[in-house]
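The complex is shown incomplete by one protein chain, all other protein chains being positioned as in the whole.
Coming up: chain A.
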Amino acid sequence: MSVSEKHASTAANPSASNKQAPESTEKTHFGFQQVDKSAKASMVAEVFQSVAAKYDIMNDVMSLGIHRLWKRFTIDCSGARAGHKVLDLAGGTGDLTAKFSRIVGESGEVVLADINDAMLRVGRDKLRDKGIVSNVKYVQANAEALPFPDNSFDIITIAFGLRNVTDKDKALASMYRVLKPGGRLLVLEFSKPTSEVLNKVYDAYSFHLLPKIGELVAKDGDSYKYLAESIRMHPEQDVLKDMMQGAGFEQVTYHNLTGGIVALHRGFKF
């Protein structure tokens, strides 16, 4: 089946394939491929192991720098302030962590957690170069089983991370558990463009151009093909909203950014 046919079939029945539940319990998707659930994490790991060094520059190239504005919007909606404890989950190279660290100040703390040590290492070096050390902790962790006590954080962000997680419901439940009552979760993730025209342009961009740019800049077309496919397999706006509510989050809302290419979901724990 070609890439676009697969996409069409997903689009026709989004909740079935996107929620993963009706599929067999042993299989999940890796981009558009079906793989064993137990294998996905290591395949995702391989992707990020391979892109880690070029990750930041590729972000700028692929999004024309707009990812910086999406991330700013996330922080502006976070309500972060001095003294807060923030978890930047799937934080990778630490873009959000850097800003959070300055906002929460000496009396607060930011935990940069990622499943991948190569990404964590790039993040740690980058933040150190920026002089950010004292209030940041680095933890290698899987979002599905967070190694923190209940009610630990005022804010949790997961930016462009949730779609890589094998069991998203499990991950959302884990985030809910470690969030303090009154705290909020922000999920920044690729989503479904709201207009058909934009959708087509975006498809052409991500399935044809993006892997080529990936090949050119990072010498790694396959990883960027995975990224494009994983974006399409990610639950669209309303499905993710339901999933968050299912995990216990309240007052869940989302903002479409750049025509819905990206959406920021926000939910509270009370």
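Heads up, the rule we're going with is that a contact is a pair of C-beta atoms (placed from the backbone, for glycine too) under 8 Å apart; a residue touches a chain by one contact, two chains touch by 3 or more; residues count from 1.
As a convention for this text, contacts and distances are computed from a predicted model.
Of "Ubiquinone biosynthesis accessory factor UbiJ", "ABC transporter ATP-binding protein", "sn-glycerol-3-phosphate transport system permease protein UgpE" or "Phenylacetic acid degradation protein", only "Ubiquinone biosynthesis accessory factor UbiJ" is the UniProt protein name of the chain excluded from the display. Residue-wise, the contact with the chain that is not shown comes from A:Thr258, picked out of A:Gln49, A:Ser63, A:Asn199 or A:Thr258.
Of the listed positions A:Ala82, A:Ala145 or A:Val201, the one in contact with the omitted chain in the full complex is A:Ala82. Checked against the hidden chain, the listed residues A:Lys40, A:Lys99, A:Arg124 or A:Lys225 yield one contact partner: A:Lys99. Although one chain is not drawn, the whole complex shows that of A:Arg68, A:Arg128 or A:Lys200 it is A:Arg68 that touches it. Touch with the hidden chain on the side of chain A covers residues 66, 68-70, 72-73, 75-77, 79-82, 99, 102-103, 105-107, 131, 255-258.
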